[in-house]
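Here's a structure for you.
Every protein chain except one is present and positioned as in the full complex.
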Amino acid sequence: MQKSLHIDPGKCTGCLQCEMACSYENEGLFNPSKSRIKVFTFHEEGRFVPYTCTQCDDAWCMQACPVDAIVLNAVTGSKDIVNDRCVGCKVCTIACPFGTVNYNSTSGKVIKCDLCGGNPQCAEACPTGAITYIDADATGLDRMRQWAGKTDTQRAAA
Amino acid sequence: MRHVIIGAGPAGVVAAETLRKRMPQADIVLIGDEPEPPYSRMAIPYHLIGNIGESGTYLRKTEGYYEKLGIEQLQRRVTDLSLAQKQLTLDNGNRISFDKLLLATGSHPVKPPVEGMDLPGVVNCWTLADARQIIARSQPGDDVVLMGAGFIGCIILEALARRGINLTVVEMENRMVPRMMDGNSGTLLKQWCEDKGVRVLTSTRVTGVTQENGRLVVQLDGRDPVPVNLLISATGVRPNTGLAGELECDQGIVVNEHLQTSQPDVYAAGDVAEGRDFSTGGYSVQAIQPTAVQHGALAAANMSGARQAVHQGSINMNVLDTMGLISGSFGLWQGADGGDSVTLNNPASYRYMNLQFADDVLVGANTLGLTQHVGVLRGLIQNRTRLGRWKQRLLDDPTRVMEAYLAHHVP
Amino acid sequence: MGWTQKILRVNLTDGSVKSEPLNREWAHDYLGQRGLATRYFVAEVDPGVDALGPDNKMIMATGPLTGTMASTGGRYSVICKSPLTGAIACSNSGGFLGAEMKNAGWDMIIFEGRSPTPVYLYVENDRAELRPADDLWGKSVWETDELLHKKHQDPQLRVATVGRAAEAGCLYSAIINDLHRAAGRSGVGTVMASKNLKAVAIRGTRGVGNIKDPIRFMNVTREQKKVLADNAVTGQGLPTYGTQVLMNVINEIGALPTRNMREVRFEGAGKVSAEAMHEPRHSDGKPNLTTNAGCFGCTIACGRISTIDRGHFSVANKPEYWGNSGGLEYEAAWALGPDTGVDDLDALTYVNFLCNEDGMDPISFGSTVAAAMELFEEGAITTEDTGGIELRFGSAEALVAVTELTARGEGFGKALGLGSRRLCEKYGHPELSMTVKSQEFPAYDPRGIQGMGLTYATSNRGACHLRSYTVSSEVLGIPVKTDPLETDGKPELVIAFQDATAAVDSSGLCIFTTFAWSLENIAPQIDAACEGDWPVERVAEVGARIWQLERDFNMKAGLTGADDTLPGRLLKDAANVGPATGKVAGLDQMLPKYYELRGWTADGQLTDEVRSKFNLPA
Partner (left out) sequence: MKITLKLYATLSDLLPPEARSNRVEIEVADAVSVNELIARFHVPPPLAHLVLLNGVFVAPAQRGQPGLIQAGDVLAIWPPVAGG
């Protein structure tokens, strides 16, 4: 059974442990600015929303990449950046309508969530259960993907 | 069933892949007229910088990729196309017949109507062959003029500047990237480049090129001529419509919402196609990578089967890295009639943001210095998200686009 | 290492900004944040300096664990000489600014001099510069935060700023970061404003690395987070009810200072308690509390995010206050509520918003209003002084009116901005000021919690609960229960808490972890991160050294043992209700022993022996 990240904003306190865990796993530093998951604060509403890539099926980023630097991870279903191939053209950053592929000016390449190869550290670190890594069926991922489908003008044919 | 695709750029390659996925048995022929494996022009600047070798520009990296998919590749120029006979002729005289044809012939650099553009030392920056010339002819200390500060010109600026050459950019419009960025941001981009030591002459025309003592002399209107070792011409591209024949053409080959040309078995995709524009609802040539890919996949879907895949229109968008300053443009960045807009302009920090609305829907944007979550600008535009009270919030502070998006799309 | 080993020195007088290496020897003796910044401060500033003059300095300092994955590792402190107390000021804040500073690559920022015109400091990693703030001067904290975000077009920018209270000279002005987290006490915001420094805006993208043993650090911080999660207080109580859960507790034991500490129980406590914040309102069916929130890296998340009833008189025509913002914490709720006799939860929440919006310490502010109310009821001030406000105990309308005035430095708010001691002296009744070293009390009556009497009297920054929170032991039984009415053993308890707190305040962690953690849990986290060996004993010794150093500065600044006292009301007027009935604060039974245990002379001066034991500067 494929798993996916399930995010429950109602449980999030905005502590950013997820961002630190992510950056530590991927960059070897505690550095929220380089995190693949980002917590957005809705001050007026008193709401915190962690957000990252939903690993959508016909990934826009993957299709738009001109140099084959975003590939499907057959095990986890994630769409992974191949650093050696990425030239930093940023086309994927504008192609992703979810805003979850970001340019890292330090490396000159883009970064996105790769589910830490199947052991997402954000979920490990989350103290409140706002981020969990569970069976894809239970995550409401389908709902997200439906929406992705609406965005994806090509998929009318699918 | 034989599907022939002319053009081995992103539109052609994605179309071939899509066809194969949908039609395991079909003959698929991919014809490209350059002597390399299908590659990406987008990646050429990074090759010029030296970050990647030529193979780093290739669209697909796996060894034997096309063979494995059973896609027949021909490195040939198509010299003639007979729609009546459903047959094309290659430059070696061979003829190929097809059941369905995709024209993904791309575009070519415009040759400005200026005397001397044929002289040796005048090059385009479009193909890998051009890149080789530029690398060979721009040695440290050389004088180079880059003619045109459009998308291509800007994206190779850093590569040129890093080669240690003495660079002058000449642009006839009043700002950089005039077809992508508005006055404020285009002007800021110029200032950025000048701060980095690049001479940028806007509102300046090249009036002619001559040859003196083995060097070129670039004549400018109202300014002293500039002697150079190399003149790079990057003044825009035009669709390669040479094979269109009796197909309906305007700027490019006109296609309907199925990417079909006026001839039912002939489709067009990518830079050569004049397809539906998401923002305007009209038809235009976009000549950008995401649109090429979208066209290719959609055209192939229609070529492969009875079901009709409808193209809702591509959103015109661009992202550009000009010597480290990142700019973006989305949709109707020039604004919609009667719509509201908001601008944040901080020249001191090279940050700029302009959002354009129609009613309470985001329809366009220009950004400078924004690298995080930029894709949501596309998401908001393409979903026609009704922003409600978030419109006012964005008018108050346009940097909150990600929140505006999440507020509508996260339960 | 933990430290970035770089400090930023900002000279506001000449506008220069420069980087210098961290003094590692001092870091090894004082750890970071509170301790290390104090070490720099005493080395650079004459103790006799005018707190609001250009020669005072202001240091913003992180700890070695700030910006790391250690739970609550997001703290920073502000150190300067206090204009309120004349003693050393050290105010600690959470939120996200401290971690951002560390992410930008700085252990601390030292501000010196005074800018000729309003400026703000913009820091983006290595790049730091002073920029004009003429357009920000006169703006509230919330407006400044928004303007800076727009100016830099960076939603991730973290901002610490002063509001209009500080600009108007209010002596207990806070520095507010992230809209509602405060370096609140002792007027550090007043010092910042006196330097014409409006704000500090930081963006750090370098990250925090430099951990001595990263694998061990990840393991030990993970284990310790589990300790916090499994503990009933830090895992359940604080996230659910926040610090406000104390309102009913302290009232029940008869130690809730009420109406300027005239009484020890407040009949309206329940209406302004944590439990009340959970109750759905009659008007809109929503509770005051929307959610709990964590500061950077905090796995406890005690922060309150609250709304005010839109129909409440305080905000009825002010939609800008209808959204969520930082809600009531216990000390603020007490000072604004029981101490002023006001039991209107919406009014207190609104006043708390205003304290954040314009940067005032709600403890000092509420206590000062309480003193003013008593002055009013005694006839020492009249509506002529207050501009027509009937400043009586229990009046929510009066409280709201004077808060608006004080936040903006208008009318009678100017007098309230002086703080309780100066206000009461101005109107001829110094005995009505409930202060130590001119700083207002927090929310525990020493008649009912004896250890807090000694805590207040000996606190190095004037009356304060956060220098040694013996309530933890005397009331809550953490780590062991002691009798709150007993004075025996309290000097030892106070010293243990004072030293441990100084160490925690220097680490980058939050003192609230100590409801579940002791130094035994904290030292291994420091040890895994920092250069050298950091056994528990060394961390404890750092705490003791810091305490002595702060005391030393205060003595050199002209304070004496005579300042280690409490208002007469607490020493002479016995509690008349509850368990403490008949009791006064037994300070005289504790202070001599405290001095002795500290190794000080009978009049509270440091000895050469102590100086040499702790290797204090001359």
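Going by the order they are written in, the chains are A, B and C; count residues from 1 in each one.
We take it that a contact is a pair of C-beta atoms (placed from the backbone, for glycine too) under 8 Å apart; a residue touches a chain by one contact, two chains touch by 3 or more.
Computed from a predicted structure; not experimentally measured.
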Full-assembly contacts of the left-out chain, visible side only, are chains C
Given C:Gly48, C:Gly311, C:Gly428 or C:Gly477, the correct residue touching the omitted chain is C:Gly477
The one residue from C:Gly113, C:Gly242 or C:Pro567 touching the chain left out of view is C:Gly242
Out of C:Glu124, C:Glu143, C:Glu275 or C:Glu410, only one touches the absent chain, namely C:Glu275
Listed in rising order, the chain C residues that touch the chain left out are 231-233, 236-238, 240-246, 248-249, 252-254, 270-271, 274-275, 329-331, 465-466, 469, 471-472, 475-478, 481, 483-484, 511-512, 515, 578-579
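By our rule, only the chains that are shown with their structure count from here on.
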Among line, ring, star, complete and other, the chain contact graph is complete
Per-chain C-alpha mean nearest global C-alpha mean belongs to chain A
Of A-B and A-C, the pair with more C-beta contacts is A-B
For the pair chain A and chain B, the C-alpha centroid-to-centroid distance in angstrom is 27
Note: chain C sits from chain A at a C-alpha centroid distance in Å of 38
By the touch definition above, chain C meets two or more other chains at residues 156
In chain B, the residues touching two or more other chains are 372, 402-403
In their shared complex, chain A is touched by residues of chain C numbered 67-69, 71, 96, 99, 103, 156, 179, 204-209, 214, 218, 225, 229, 239, 290-299, 301, 303, 305-307, 323-325
Per the touch rule above, chain A residues touching chain C in the complex are 13-17, 20-21, 23-24, 27-34, 43-48, 106, 125, 127-128
Seen from chain C, its contact residues with chain B in the complex are 146, 149-156
